[in-house]
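Here the complex is missing a single protein chain, while all its other protein chains stay put.
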Amino acid sequence: MSNATHGLELIGLTKILGGRVIIDNLNLTVEKGEMVSLLGPSGCGKTTTLRMIAGFLIPEKGTVNVAGKDVTNLGPEKRPSAMVFQNYALWPHMTVFKNVAYPLKIRKMGKAEIEKRVHEVLEVVNLMHHKDSRPGQISGGEQQRVALARALVQEPDILLLDEPLSNLDAKLRVKVREDIRDLQRRLGITTVIVTHDQDEALSISDRIAVMNEGRIEQFSTPQDLYDQPATEYVANFIGSLNRIEGGYADGQVIPGNEVVGIRPEDVSFSKSQVAGSYPATVELVVPRGHFHEVYLKRADASLRAFVSIDVPKAGDIGFAKVSKALVYKDGKLVRTA
Amino acid sequence: MAKRENNLNLQTGSLVTRFFIGVFVAFMAVFILGPLIWLALQAFSTTWTFPNLKPDGWTLVWWKRVFETPSMVEAIRNSFITAPIVVLVSAVICLPAAYAAARYNYLGRRVFLIGMFAANSFPKLGLFASIATLFYTLNLMGTMVGVIIIQLLGTIIYMTWIPAAAFAAVPKNLEEAARDAGASKFRVFRGITLRLAAPGILVAMVMSFISAFDEAQGTYLVGSPEIFTMPTEMYSLVLTYPVQIAAVFSILLAVPSVILIGLARKHIIGGQLAEGFQIK
Partner (left out) sequence: MTTTNTVATKEGFAEVKAAKLSTLGFFMALPPVLVVILFVGLPIFVAFIFSIGYTGGPNRVISIIGQDIYKKDSWWGTADAYLAVVKDPRFLPDFALTMVVTFVSTLVVLTMAMGMGLYQRIKGGKVASVLSMLSLVPLFVPVVIAAYAIAQFYNGVGFMRTFMAQFGIEFPVITATRNAIIIGTIWTSLPFAILMITSGLQSVPNALIETAQDAGASFMRIVRTILIPLAFVPIVIAGTFTAIGIMGSFTVPLFLGPNQPTMLGVEISNFFTAYNRPQQSIVMAFIIFAAASGIAVLYIWANIRSAKQSGRI
């Protein structure tokens, strides 16, 4: 029997589709009330994993526990999960109200009760004024919120979101993701969200599972993923990285058979020499909005640095210092320095 | 585009449902293919004594009889003259209209489309009787032209609606891109529009050919007793000849359909046909 305090437990999940192993012995534990992102490149199996949690796919091997209950062999209609699809999947022939009321009607709830609950949840997502509109008449962002309301009204044990923001424009995306996070915190609902946008994952998740080819490379907090990426793959995927083959000692890249990863944020440039800094030339400066990307040439390596104050000019000569480096051997983190 | 490999996970796999599905498939096979196979067997049998499961003997003599009977050969010839003419005439008349329906807006566009449908809901035989009334006056009864007109009517709905949907499905920006690249209007039409709409047009032509080739009621009313095609010959055949002759004739009559369907099967099942029948 699994521990009832877990919101979700995936144990040894394996899925084969079209003769290929798509998900390979995947383990994941999500605590109650936690918001977890599945992050990874296209085709790595995020949707497949989510669909196994929801019950649209049955794993070849492994167990799915939701809120302490084994649901592996239940169809989606019997699982205590609610999913929001990427393109919202609102029923075009029903009004907003009817879309949201549908799950309640199935639960054979009384008319008055349904109306009360639907109104409540429509208030939450701020859509009362559209309750009699049809999906075709409202904007993408509003449709997204209807889909969310339809999931929330079911009071699921776990909320599943498959790239819920990818159809929204950049500005709306930031706003809606904050709304979702806010709502999730308030309701304390266990949530798994699929995304391939690292910004999105970093800003709203309690923990992130970075996926690669059907496996989880690392499952940790955003800060941890950033500071201690367990594999070279994760380090590359989260944030930017100067990747140099060799070894690392005394703030310098030395010959060796490891891989040194240096975050551009951890490279600083100054006109005067400080402890641990080495001579460097500025080759190119690219403005990137609120910071500048500075290409530096040092005797040991070429480095990119993110600089926001005292931005140098191309051709400047000075000193560059690396304050932190990640050292990988065979793709695995061996030490930080 | 990702095809629908993601089958829905609806719980329908129990043994009982599988059993019923099996029974249903078997039933459909007997219901649909049974009569055709049974008839086809007759074409090769000498006689057949009830209640034997097999005929008394096998023979090809009936085939020889058919090809030696002048009226039947004449009917076969007539069928292969009228049907292709009908398809050609229908294409010439209808394809421009189909293109117009897909690409232009014009006065009465919707009325035209719905009118076509309304015409279809008048009972065929009533229409043929009405046309016969008119044909008496126009002296078209018992003539080839009369028969061709009758058969043409049944093809119009296929030849306008299906290609119209096919033309409309050709993305406008493809045409525009080609124009942009310097192709002339006609070239774009021939090279892009026509090519992309070709499956729809093919299905329309196949359906029209079959419709014309199989048309029996109107052809009989207008054509007989001067002109018999294969289907109308069947009407008299079944009354005056043994079943084996009718069976041979049936096989001959089904041959063009089977060949043409083989050609266009993919597109017909692919939705070109169904797409054409929704008023837009």
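Labels A and B are assigned to the chains in the order they are written; within every chain, residues are numbered from 1.
What we mean here is this: a residue touches a chain if its C-beta (ideal position, glycine included) is under 8 Å from a C-beta of that chain, and two chains touch if they have at least 3 such contacts.
Keep in mind that what you see is a predicted model, and the values were worked out from it rather than measured.
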Sole contact to the chain not displayed, among B:I93, B:M144 or B:A183: B:I93
Which of B:I149, B:V188, B:A204 or B:I227 contacts the chain that the document leaves out: B:I149
Sole contact to the chain not displayed, among B:L88, B:L125 or B:A177: B:L125
Options B:M72, B:V147 or B:A168, residue touching the unrepresented chain: B:A168
In chain A, positions touching the absent partner: 54-56, 75-79, 81-83, 85-87, 89, 91-93, 102-103, 106-107, 134, 136-137, 150, 154
Chain B residues that touch the omitted chain in the full complex: 1, 4, 6-12, 21, 24-25, 28-29, 31-36, 38-39, 42, 48, 50-53, 93-94, 96-97, 99-109, 112, 114-127, 129-134, 136-137, 149, 152-153, 156, 159-160, 165, 167-172, 210, 213-214, 216-217, 221, 231, 234-235, 238, 243, 246, 250, 253-254, 257-258, 260-261, 268-271, 273-275, 277-280
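Basically, only the chains that are shown with their structure count from here on.
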Euclidean distance of C-alpha centroids - chain A vs chain B, Å: 55
